[in-house]
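A single protein chain has been omitted from the complex, and every remaining protein chain is retained in its original position.
For reference, chains read A, B and C in written order, and residue numbers begin at 1 within each chain.
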Amino acid sequence: MLRKHGYSAAELLTILSARQLSDGQVVFAGVGIPLLAATLAQRLRCPGLTILFEGGVIGAFIEPGKLPPSTNDQRCTKRANMVLGSAEVLLLLQRGYVDVGFMGGAQVDQYGNLNSSFIGDPARPKTRLPGTGGGNDIASLAHMIVAMKHEKRRFVEHVDFVTSPGYLRGGDTRRASGLLAGGTFRVVTDLAVFGFDADERRMQVMSLNPGVSREELQDNTGFVLAFAPHLGVTEPPTDQELELLRELDPDRLYTG
Amino acid sequence: MLRKHGYSAAELLTILSARQLSDGQVVFAGVGIPLLAATLAQRLRCPGLTILFEGGVIGAFIEPGKLPPSTNDQRCTKRANMVLGSAEVLLLLQRGYVDVGFMGGAQVDQYGNLNSSFIGDPARPKTRLPGTGGGNDIASLAHMIVAMKHEKRRFVEHVDFVTSPGYLRGGDTRRASGLLAGGTFRVVTDLAVFGFDADERRMQVMSLNPGVSREELQDNTGFVLAFAPHLGVTEPPTDQELELLRELDPDRLYTG
Amino acid sequence: MAAKDRKATGKAAPTYLELREELLRRDRSLRHKVVSLEEATSFVRDGDSVGIGGSTMSRTPMGMIWALIRAGRKGLTCSRSIVSSDGDLLYASGACDHVVTSWFSQGILWGVSKVMRHHVESGKVRYDEWSHMAMGMRFRAGAMGVPFMPIRSMLGSDVRKQRPEAIEFDCPFTGEKLLLVPALNPDVALIHVQRCDAYGNAQIDGLQFMDVDLAMAANKVILTTERIVSNDQIRRAPDQTKIPFFAVDAVVELPFGCAPHECYGVYEPMLRHMEYYVGLVNGDPVKGMQQYIERFVHGPKSWSEFLALIGIDELLEAARAGESIYDA
Partner (left out) sequence: MAAKDRKATGKAAPTYLELREELLRRDRSLRHKVVSLEEATSFVRDGDSVGIGGSTMSRTPMGMIWALIRAGRKGLTCSRSIVSSDGDLLYASGACDHVVTSWFSQGILWGVSKVMRHHVESGKVRYDEWSHMAMGMRFRAGAMGVPFMPIRSMLGSDVRKQRPEAIEFDCPFTGEKLLLVPALNPDVALIHVQRCDAYGNAQIDGLQFMDVDLAMAANKVILTTERIVSNDQIRRAPDQTKIPFFAVDAVVELPFGCAPHECYGVYEPMLRHMEYYVGLVNGDPVKGMQQYIERFVHGPKSWSEFLALIGIDELLEAARAGESIYDA
């Protein structure tokens, strides 16, 4: 998909996700696209971005071409400022040190809830997925950016299982359930960038990616889309972004 | 006192306390006599005694002549097996790793409760004492040996303030208050060695120290004494015990 | 109550006093505990609740798990922060019918584990999912000797709905809603470390994961270690000791004891072997797994023979990469 533009869907996704981060932030990144996007942002625009990993890492600088196979591998600690316990690094989220959580999922719904546990009925699942890992904690305790490939079966009205809470059933339901802070504020896909409205907390399109029409986006989405009043068009990846990204992941470990 | 025997009251107290420990035990020792007695036992009879200190020390070997001014000083860590946080070392008591807690106090009562907080009415104290430190935790969470100088004003019917709980008001009151384990099982003084009966949990004399009569002991005690059916006489300090003790504390820092 | 009886009677966890009594019964003195890998398996009984150190492919006590499968252990309940191919082996060998973790697959590089899927979706085994922090807090409560820890995650999610073992609770200080997650005190913990002494004083370099809490929560700890060092070396830097000797019951010197997984600063994962493994078992989660277990678990006469099957080139390459973390 999107090969015509000279970059892959995964590359676009990574680059657009990286743009959501600001210098000086503390970001808790999951493995895969989030890790790669945070590293890209750090090398490109945000030298003061502090990246946290679930394995227990603060302030890592991932080396180009040495992407870790998980956020629990020693490669995640290269030139880190601090290595600490897994519970300790998650407790930083609970205490409130973290600006942004950043991860993916198998399914997302209109309220930004993520599923990475079950496809189908959890009692008799069609597919048992790996599970939450730190996802539930990150989503429960921080503001979230979600990066996902855009497919109709992944963008659903209601996820089969709320692994990592977004706004739950919308409106005030997240706060009412006891989750006092955080919430999904961006969903980035290879087709568009989404935000959430302030009242209903329902997903809305903020900008369409280059060459994507409203109709194409709706066709690939499992619920009726809302569009922001001032719908934008995403800036395409720059040569610099693509170049640096390909340096980071020359073996296409995450962007294959 | 007791100079006629060729040893001081503090020396006797230390030596008798040391005898209460067995090889292979894990003992949590307070500063002063307990620290010294545990070290004496370790060097004399119990090479496998593991000594814990509140500052966060496991398996210390205090050097002769280098007694620490508190259990939070670096001298406590000399050749220790592990140094850890203060909360962590106390949590070992809560988890149940510790055989014996070992400390002193300003007052003790017939149920083995210790006071190191207030003399007089706590609301308008005659004397504000330093407070519990780890004493309350040790006494709440482990079986306790108490080492104290024997004076009438220190051996009272009811302590002015329960800093470190023994059997509280006797009988089942300790368990009923939520303290599920532990309890004072020995009180060692320069006049006698005490235990507690199994029902009332009241202090009783197990053995009189050399040259001490029942009457002398009662005269120096603020409550009516009970005596164990088979009242013993404490073995006097041996030359070896005294010699080693004086090597450990040549400056009479604790035994002065 | 023994683990097996607890499991048989459906009793979830030992009481506080039972836990204390189990500790007090153990010889906690500074004593020599070095045993062979085979001897160490005797510390794990059928039906035990087993806590596994490390996370995903890092510092996994693979050698110990391998030995337990060879020794024919059955009915284990295994808890770990994140479960990788160790979980495949435990399910497929029949050693374990219940996994408690936050994430379970071979690793992100290979998608969803077909072995996990096969066993869980067929209903043959149980996989209890907790959030990662909840796993950590359950071990921590166990380590601290309290019945629970309060947390602010899992609330509102379906992960929480599947775990009636956790209790929602209005904070008496603030009125806030909190989740209380119950202490997890495994009967035995399996932990691999870079070095320890013969008494079990252990140092762990780099990523610690949940291992310290796990060690203190468990009733018994079996350490496997890359290298046994002298007690003198431990005592020269006591602030580097992460697990105290009195928590430990057995010490096994087992170089490359995490293979084909990683041991921080010593070797990275052996990805060629992992690729081969995943290709085999995800191709056919029953027969592929059977084949792997026959050839790599029951086949070798010793751990060294297993390592030889991985191949010296891959071991050396993994070691070179592992040590490179210390390049400035």
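Convention: a contact is a pair of C-beta atoms (placed from the backbone, for glycine too) under 8 Å apart; a residue touches a chain by one contact, two chains touch by 3 or more.
Because the structure is a prediction, the values reported are computed rather than measured.
The chain not shown here is in contact, across the full complex, with A, B, C. For the chain missing from the display, the contacting residue among C:G142, C:G156 or C:P182 is C:P182, taking the whole complex into account.
The missing chain, though absent from the display, is touched by one residue of B:L141, B:A192, B:V205 or B:L242; that residue is B:L141.
Within the whole complex, the absent chain has one touching residue among B:L84, B:V187 or B:M203, and that is B:L84. Interface note for the absent chain: among B:L21, B:I62, B:L168 or B:M203, the touching residue is B:L168. Looking at chain A, the residues touching the absent chain are 23-26, 48, 50, 57-59, 77, 79-84, 91-92, 94-97, 99, 180-181.
Think of the hidden chain as still there; on chain B it touches residues 31-32, 54-57, 69-70, 72-78, 83-87, 90-91, 93-94, 117, 122, 125, 127-137, 140-141, 161-165, 168, 173-174, 177-180, 253. On the side of chain C, touch with the chain left out of the figure occurs at residues 15-16, 145-152, 167, 169, 171-174, 176, 178, 180, 182, 205-208, 232, 236, 239, 326, 328.
FYI, only the chains that are shown with their structure count from here on.
By the document's definition of touch, chain B and chain C have no common neighbour.
No other pair of chains has as many C-beta pairs in contact as A-C. Distance between chain B and chain C, defined via averaged C-alpha coordinates, is recorded as 40 Å. If each chain is reduced to the centroid of its CA atoms, chain A and chain C end up 29 Å from each other. If each chain is reduced to the centroid of its CA atoms, chain A and chain B end up 58 Å from each other.
For chain A, the set of residues that touch two or more other chains is empty. Across the assembly, chain C contributes no residue that touches 2 or more other chains.
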